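Removed: one protein chain of the complex. Kept in place: all other protein chains.
First chain written, first letter: the chains are A, B and C, and each begins at residue 1.
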């Protein structure tokens, strides 16, 4: 089968690989219909993700059709259309039992990282019963691909950890796909004010279209000041960090109101400064989270009810044969205005 | 009347001052029975608290008897015995209405800071109806003094923000009075493991007596390692920072388990390093809080029921005339083994 | 001044009454701009509310302008436009401090019940600082009248107690003003399914317009069956009882799914049957609540942000002189299609 293989920092290629086989009773083999590329895939390509060795098939998102299942699988059978979660969850270990699937003892984020992933014609998914979700007949399968990772990430790590509430104020720092996913899902809780902050005018225009009540181009260094003006000097109830660098985390510390939350979504590669000399008395919380995908069923219901439309995030489509071009388009997002690209397998 | 007055960095004296008078309809004048000294008072004396100007009567804790009340006070009358909360709360503003009294628009921590305090024969307390608490007849009034600040601080900022639960594991970094208050109140939620970490052997011995299941002298630099050993490699569900320096906050980052909480209680004077490059995916929360004293009624009930005995924290007693000696004893705690000192007015 | 006075069961009249005067330091006198009639006012007129004696001026809703304030009032001054909450809250007592204003030791629902109310040119409001809310300049004051009682009642007693969540299913039994208020505010949490159940075709048509995803006319006795069909046999996550009779409470017991909530909003005059022999193992909660109006600030923010538009509830307008006609129109709602009527003072 065709599969996109990571060949070491800066290198990848579409290779011919053997179709995967069942290895454990809980496994399923899924024939991919559609997959996509995540910002994390770009991190792997840069060589920033130590757990991902050369030779690995990339990708941790997608929808597909069950090809075969192991003896222990009871929830699925060949022919079923399924959503593949980016997080593999055994459903048995202490962390899974408390809803923290991201830290599953034998799972977590392993697809396209520690085991072969979804940017291929077929993928082996461990713990299939608790890591795949049935796709309702008639659902928009492209929209469903957004539920593998990006939508639950924005929702769980940003909106839920950030305790967004009706009438509240939210600032989202970073209007990339993940920040926009937070923007879409924040509206499930009806905040009165959603301020989007970025350096890219195109992304801010998209944010306005997606429901931001205010957009701020932070190029002038006055974002914190502008947020204070919008919030009558208080700052925001929730500041969502959706970039992953020290400067944006610092900005969040300037934006958050007393009693508020800084919900970190960004993947950080470096230590950051935390101004506890100012924050110690401000009754705030700072949260971190690797997505658990525990809200996948909830999000599927809101998508089916058309409360949110994640298909808005899709800007480009490529066949699997042209996945390297898809990476190029996704990687040059500032020029191509790419948000999420769909790869059809 | 006699009052302890801050005279600028490093200087204080017991002076004669006029008895305070009612200034607003919500005020009460309270005749002090007992007061105490807080670590924050030492910070003021060092000149570290910019809001406290020379000439200020110090102190924000104590019990006393109502001497007179303003026209708007309905809950108290002269002769009532009351607990004085360290936080003044109007009960009306947006923050008070959401239970965040520490950020009251016209209150917060003002006693012995922005207005004259309790280390005197009399004190004027604003917002009396919502900042004083009636002391039940027969209550141990010395024990009650511990409810002005230290017990709610350990409980709210450490135990509640830290989400301590039955069966859980807790590490408290710093076995001073505030860490010990967290230790006493953590037991209200029946954690299975409470690890106390300090450099002072005497304080660790006290911690054992107060209910710590493990004590660690961190002088050898192996505290994190030892905590891992105690918790089967997981780290603790709750790490309470009760010192207020970068090194102890750093230690908390090493102690906390995935899914856990770092509850900051310490007063920090400097920026700290936050290792988001490690923590971003660990599903933790870091909380800060200035005590709200919103749990004072709850804590009074547990003290009356003898579930916790805060009088254990009291090591020394002085008359008001000798309050300067009391400061000396409290300030040299390593030698004197002082925890909390009672000043009898 | 003109005031609508309850004269005993079945009797009321617009009388001339002296303008009220300040009685306590916390009082304000408010000149009414607009008020409205509540279903509870009809209960009083029937003689069903024992606490309301003949001679009482009715009404517990409205917006107005501050005429004068007592010595203890600090948040308002003459000329301020204010929303009058149906619940008077001292902000000091144990229940107020825990957010249960409905059970305030010296307040609760007293306006137009135990003390004179708002269907008059002026009203005396006790505990003004914590029972009135400033109306932002430019706000739609008619819409604000809906925040005195009906909107927080539907929201707190129905939506919040009912734990409505994104993607969830809700059934609201009773499409009168209070059920419609629950319908409007439920959408703040983005449930996927909102089923409105009533016997009145007009009200069901209104419900569809207000956002119900399904409407059921329960005249055929098959409402429970239909709800099962809509919810794939599960029943609803939240059943909101907005009528107040045994039959509708019984229907809620048939509608609720395992793990769900029955949130009672209706005012009941009689004991009801509770089928614990079926429900004991179903992991449900049944909640009751007199509105606390603790969410008034949150709701004001959502109205200002145009997330919800409570003015949709207003169907008729009358001058104060014609308030008896307004009662007639409101009382014959089935014929007049009245929801909420505005009385202009």
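Methods note: contacts are C-beta pairs under 8 Å (C-beta built on N, C-alpha and C of every residue); 3 or more make two chains touch, one makes a residue touch a chain.
All of these numbers come straight from a predicted model, not from anything done at the bench.
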item: Per the touch definition above, residue among A:35, A:85, A:130 or A:226 touching the missing chain; value: A:130
item: Hidden-chain contact residue, picked from the options A:7, A:23, A:51 or A:74; value: A:74
item: Of B:23, B:51, B:190 or B:208, the one touching the omitted chain in the full complex; value: B:190
item: Selected residue (touches chain absent from view) among C:35, C:148, C:264 or C:329; value: C:264
item: Interface with the undisplayed chain - residues on chain C; value: 95, 98, 100, 102-103, 161, 244, 249, 258-259, 264, 266-277, 279-290, 292
item: Residue ranges of chain B at the interface with the undisplayed chain; value: 165-168, 187-190, 192-193, 213, 297-302, 304-305, 307
item: Interface with the unshown chain - residue positions in chain A; value: 25-26, 71-72, 74-75, 90-92, 94, 96-97, 99, 129-130, 294, 297
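By our rule, only the chains that are shown with their structure count from here on.
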item: Dominant chain pairing [most C-beta pairs in contact]; value: A-B
item: Distance from the mean Cα position of chain C to that of chain B, given in whole angstrom; value: 42
item: Multi-chain contact sites of chain B, meaning residues that touch two or more partners; value: none
